[in-house]
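For this view, one protein chain was removed and the others were kept in their places.
And now, subunit A:
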Amino acid sequence: VCMTNCPTLIVMVGLPARGKTYISKKLTRYLNWIGVPIKEFNVGQYRRDLVKKYKSFEFFLPDNEEGLKIRKQCALAALNDVRQYLSEENGHVAVFDATNTTRERRETIYKFGEENGYKTFFVESVCVDPEVIAANIVQVKLGSPDYVDCSNDEATEDFMKRIECYKNSYETLDETLDKDLSYIKIMDVGRSYLVNRVMDHIQSRIVYYLMNIHVTPRSIYLCRHGESELNLKGRIGGDPGLSVRGKEFAKSLAQFINEQNIKDLKVWTSQMKRTIQTAEALGVPYEQWKVLNEIDAGVCEEMTYEEIQENYPLEFALRDQDKYRYRYPKGESYEDLVQRLEPVIMELERQENVLVICHQAVMRCLLAYFLDKPAEQLPYLKCPLHTVLKLTPVAYGCKVESIFLNVEAVNTHRDKPENVDISRPPEEALVTVPAHQ
């Protein structure tokens, strides 16, 4: 019997082009971002590594002995890697991404989970809408390495035949036959869900996340407040108002938003003056979120980097050593920030077009979620003032467009200096501090 800390094995189920890999990648990105060690294992990838060149759908015919042998081999190899990740490399969650369309295959995997002490959770995607399937094929299959030498029409035709190979043996998760398994069945891209036997906290979180995501096309706009009075002086934190140039930016932002002609745009700010003043210029209703407030620098609030180096040289060095985990005395760390921003991410997933006017550290955290940046890179992502990042979900990821709104501002980005030793001389600590008044 598994206790609370046993690893979780998520098993995707569904015909091809039902969004399994999309869900598996998105879920992996989300759990990684909130700090749960998770990895996905795509059996198709194992097949591509083994069978160097994909010929045609005939590989997937149910009576193709050799094909079946290879596919089973790949599944086992993937499971073996899963075992290594969960049992030897301290992974907490593994996503086994394959069709897993027969009860027999799922039983094999379930037994594997039991033998190794994993909790198994199935995620099935069921969809019969031909338009959705066709759109999926265009988005992610045409560009697949399997079809690199084919025309779009040839690829589509082959892929549809590939799907047919699975249909006859497809056994969907059944309310009666599978009543003892833990699973969520997603129908028609989220129109309805069947959820059975959720066992623990992580499964409950996964279900909540899956029930909140959607695939309606939309864009998320991220930007910082306009340049503030403290920005000009090179001071961090505080609750200052906008500088003259910051106010100009707010006007430019209003113009930009108007030109973009965005349908039903929601605007969110923090509860700090500088984001509120920026939003005010837009002349549209906006919502203030306290959790979007900038990272709390505790005792270092409103100091310049030079002052921090002078008063807290040890803290300054420690921060450079591990900027993600370092917590300002009486303040916060980036890790704390991510935790506090999780409801924002959940709500961003539910929403459609949103403009988030926030702060440097906050924007880095949100960006890391959308662009799947790991914790080490997150605190160094470049988020300059007066620049809007337009994020549009596409295929398995996010397209980013960076739009500088032509109003000059100071640079507030401080790169990691070479010397992070606690005994370093001040000049070496301050070498990457950007210029200010």
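The rule is simple: contacts are C-beta pairs under 8 Å (C-beta built on N, C-alpha and C of every residue); 3 or more make two chains touch, one makes a residue touch a chain; residues count from 1.
Heads up, the rule we're going with is that contacts and distances are computed from a predicted model.
Peer 1: Quick one: the chain not pictured, UniProt calls it what, "Pyruvate dehydrogenase E1 component subunit alpha", "6-phosphofructo-2-kinase/fructose-2,6-bisphosphatase 2", "cAMP regulated phosphoprotein 19" or "Carboxypeptidase A2"?
Peer 2: Hidden chain, UniProt protein name: "6-phosphofructo-2-kinase/fructose-2,6-bisphosphatase 2".
Peer 1: Among A:336, A:352 or A:372, which one is in touch with the chain left out?
Peer 2: With A:336, A:352 or A:372 as choices, the missing chain is touched by A:336.
Peer 1: Looking at the full complex, which residue from A:211, A:254 or A:433 touches the chain that isn't shown here?
Peer 2: Touches the omitted chain: A:211.
Peer 1: Check the options A:164, A:301 or A:322 and report the residue that touches the missing chain.
Peer 2: A:301
Peer 1: Of A:69, A:197, A:382 or A:399, which one is in contact with the hidden chain?
Peer 2: Selected residue, touching the omitted chain: A:197.
Peer 1: Considering the whole complex rather than only what is displayed, give the residues of subunit A touching the chain that is not shown.
Peer 2: Residues 175, 179, 191-198, 201, 204, 207-208, 211-212, 237-239, 241, 271-273, 276-277, 280, 287-291, 293, 296, 298, 301-302, 330-332, 336, 339-340, 342-343, 347, 350 of subunit A touch the chain absent from view.
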